[in-house]
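Read through the structure below, which is laid out as structure tokens, and then see the notes.
A protein chain is absent from this complex, but the other protein chains hold their places.
For chain A:
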Amino acid sequence: MASERPGPSTYPGRPAISPFTAAPQTTMPFLSSGLVVGSEGSGYRANTPAGFNGPSMSSPPSAYASPNLGTYQRFPGPASTQLISSANGPPTGQPVLLPPVLPSTGQHVLAPPGSFHPQPQIPSVPMGQPPQSLNLQPPRGSFPSSPLESSFIAPRPASQSSLHGYPTRQANLVSQVPPVQSPPFLAHQGGYVSPPPLAAPVGLSSREQMQHTGGGPPVGGIQNLVEEFQSLSVGSAPGSIDPGLDFKALPRPLDGDVAPSSLANMYPLNCHLRYLRLTTSAIPNSQSLLSRWHFPLGVVIHPLAKAPDGEEVPIVNFGPTGIIRCRRCRTYVNPYVTFTDGGRKWRCNICSLLNDVPGEYFAHLDATGRRIDIDQRPELTKGSVEFVAPTEYMVRPPMPPLYFFLIDVSISAVRSGMLEIVAKTIKSSLDELPGFPRTQIGFLTFDSMLHFYNLKSSLSQPQMMVVSDLDDIFVPLPDDLLVNLSESRNVVDVFLDSLPSMFQENLNVESAFGPALKAAFMVMSQLGGKLLIFQSTLPSLGIGRLKLRGDDPRAYGTDKEYAIRIPEDPLYKQMAADFSKFQIGVNVYAFSDNYTDIASLGTLAKYTGGQVYYYPGFQSSIHGEKLKYELTRDLTRETAWEAVMRIRCGKGVRFTTYHGHFMLRSTDLLALPAVDCDKAFAMQLSLEDTLLTTQTLYFQVALLYTSSSGERRIRVHTAAAPVVTDLGEMYRQADTGAIISLFSRLAIEKTLSYKLEDARNFIQQRIVKALREYRNLYAVQHRLGGRMIYPESLQFLLLYGLALYKSVPLRGGYADAQLDERCAAGYTMMTLPVAALLKLLYPRLIRIDEYLQNASMKIDDFGKFSKSLPLAMQSLDSRGLYIYDDGFRFILWFGKMLSSDIAVNLLGMDLSTFPDPSKVSLSERDNEMSKKLIGILKRFRESNPYYYQLPQLLRQGEQPREAFLLFANLLEDQSCGTSGYVDWMLQLHRQIQQSA
């Protein structure tokens, strides 16, 4: 439809607008019909305008009389692809055109919406938008006359011709930008969601049109289109979309993360994608090619990802032979090495050196050159294996799993109930701590003094030793502060039972955090291990005390802004480095509702492979479950101790930057004192040689660690990827999830030395540059004119980019997120695996009331029945019950008109009459509906086990909770100063075109 742009002379419809805009009070239907003329006029060729204008002028009123205002909201896209087909077909009288056009639209317009029902949505009340959009009519007056229009005119002739020249290609391309997209319009949009009003009626008509044609033989119904789209998607290069014209047609990742499978198909011996994902499965062969790929080139590695049952990583023990590795590059033997010389030599796939096969490992080759024993050798058939490491891989005997708890017992910790929950949770997890019977454990509590505990097994009661000299920390007892859990189990039990009551009456408000940290370091430095810090106030005494510095709104927007996001006291970095050096991994649990300087505390976790858990305003009655689950998971999940990780790759390529929670011990060695199955790492690579001569590039990740059972092991993941010479191929093979994962890490790191705005612009610029480059690949060839195109593989990238833009660490300014929350979210996102990150960025929104009410549906049907909805206000119907799931919490949104028996069944009361829904908690009740809901929640939790999702109840219209809990996260809507999905697309499109 881009091709449909009228030449300058074909603007007859335009003037028609001005009369309407001149009278801003025009009613909606009237206005829209008037506008239809304008936009349709623009959709016409020069030869038809007169003929077409007439009917369209008259028909719209009747056609649009029935839908209410809300419906207009629903079809905000100005000129959808469908519109083109529809608008085009009748007037030009070229039915021949229809089939190619429709399938094409199907590719982008139909397929995604296929998953959310347009029909049920129509009646929904759009939550107060109609008045807004009505109010805002005056500004509209400004856009038809905007200067930008002229800029759209230029490409038109070209694209018009393309319609004739490439009818099928047309299908792929998305339509032109209508004049509506002028910047003045965008600038005015601030308040209302509905995109150019011009579009609304058009979208409607197109939909109707589609329904008409849908029955016709050439089109064959939506289902066909979807299939066609899927089969097309494999080969067709330029995916394309109508830039923001049809809201519903925009691509959305409603199925969550879908890892591209092409690489796995090409190299079946690769390790599974859950362990290693490349940002593109086609490696550029030259630096000049790489410089045109504006996304990061790298990998996201999740070395200990939990494998489903039956796919566990096989363990290989070479025994006395030692591990087979390349002499030169130290690559581990893997499925891609080749055996030659009758099996006596093997060639390293990374550096192509010929190595000798040790005698014990020798096996004859069969006629095809395969080793005859290959079936018994998992290291030669599987991309992921675990080698048992002999003593050469140890600098000291494998350490026992060691947990040390540093617990704040000041008044706020006691009052919030944190202390009690922590003590109980630790006690209940004792049996499941990994590494029995070698596990060691120790405790240290602190307020203005440090309390050490002697847990010696011969004691019946733990002995407490208090150190009050904070300037000169010493450890009062050389050993017995860290004890073997199985030997001292009774003492530990007694201690944990008495811990909450011991400090029941504590009124101390101070926190000697720094000295306590030093003391913990002294206790642990012999062995290393895992240090869990529970902190509920701002450190106020001794070294490492911190100031209340986060409350200053003036810092935002200045060049000094970043300073509040980095540790205030260099001591924290120094301590983190020391912890890492002595194999201590730190996890920080922070609880305060006041400022606790997560930026500083989190540094400890950042460089030690740890994690930051943040519970703002912790109340044991509300957040207790969450803390309990997350602490239990932290304590019981499989942990790799004193680990180091290295990634090797072929000649000419080098990994240069690493992003995540770790410390670099040498240029390419990541030190991970304690790493577990919930941590992912990202790294970028650069080409050293100007030209790669190999056809395939191999990557090998090796994680050397001590398992909880005390065995030294090396987990090796090997992957291969083709080297290509074609930029288009790189884009086609791109992996949105990995790109976004790297982007988020890069952007968060940027916030540590620049303004938030710079970090956001960074993402936007990179996306724009990349798409411009892609566009340049095809624009000339296919005369794309004003369309926005992107590869199929990146169809969700733009939305994720927007999501990143609005994510907690990067969004807005001072008022949009509390500093601590920002920092905590930043630390979290730096470690999240790809799937969980994407889930956090584009959460799931599902309507569940129908499912709950329908007794015939069982929990097993839920997967089939439930459909994720676009994250926009329009998806919410006031008669529905919705669940919003971002992997960190559930928000249950009760519509105003939701039948009250659902609420009664679920909560035991009528929510609409209850004064404060934030106080209501969800628990299983003895009725079918409640059981079903709990079942759903359980299922959702299983799909994202990293964190506990605490259900929060929300009633429609309950301000201000609704606004910041849910509306701020409906990222496709416009919210305070940020653009919605449609505008975002328009904005990007404009930028892409600017110098294209």
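Following the convention adopted for this analysis, a contact is a pair of C-beta atoms (placed from the backbone, for glycine too) under 8 Å apart; a residue touches a chain by one contact, two chains touch by 3 or more; residues count from 1.
By definition in this document, contacts and distances are computed from a predicted model.
K.L.:
Any idea which of "Amino acid transporter transmembrane domain-containing protein", "Immediate early response 3-interacting protein 1", "Protein cornichon homolog 1" or "O-fucosyltransferase family protein isoform 1" UniProt assigns to the chain that's been left out?
P.N.:
Hidden chain identified via UniProt as "Protein cornichon homolog 1".
K.L.:
Per the definition of touch given earlier, which of A:T340, A:Q574, A:T636 or A:S709 contacts the omitted chain?
P.N.:
Within the whole complex, the residue contacting the unshown chain is A:Q574.
K.L.:
Looking at the full complex, which residue from A:S458, A:S666, A:T693 or A:Q959 touches the chain that isn't shown here?
P.N.:
Per the contact definition at the top, the residue touching the missing chain is A:S666.
K.L.:
Residue by residue, what part of chain A touches the chain that was omitted?
P.N.:
Residues 570, 573-574, 576-577, 581, 603, 607, 657, 663-667 of chain A touch the chain that is not shown.
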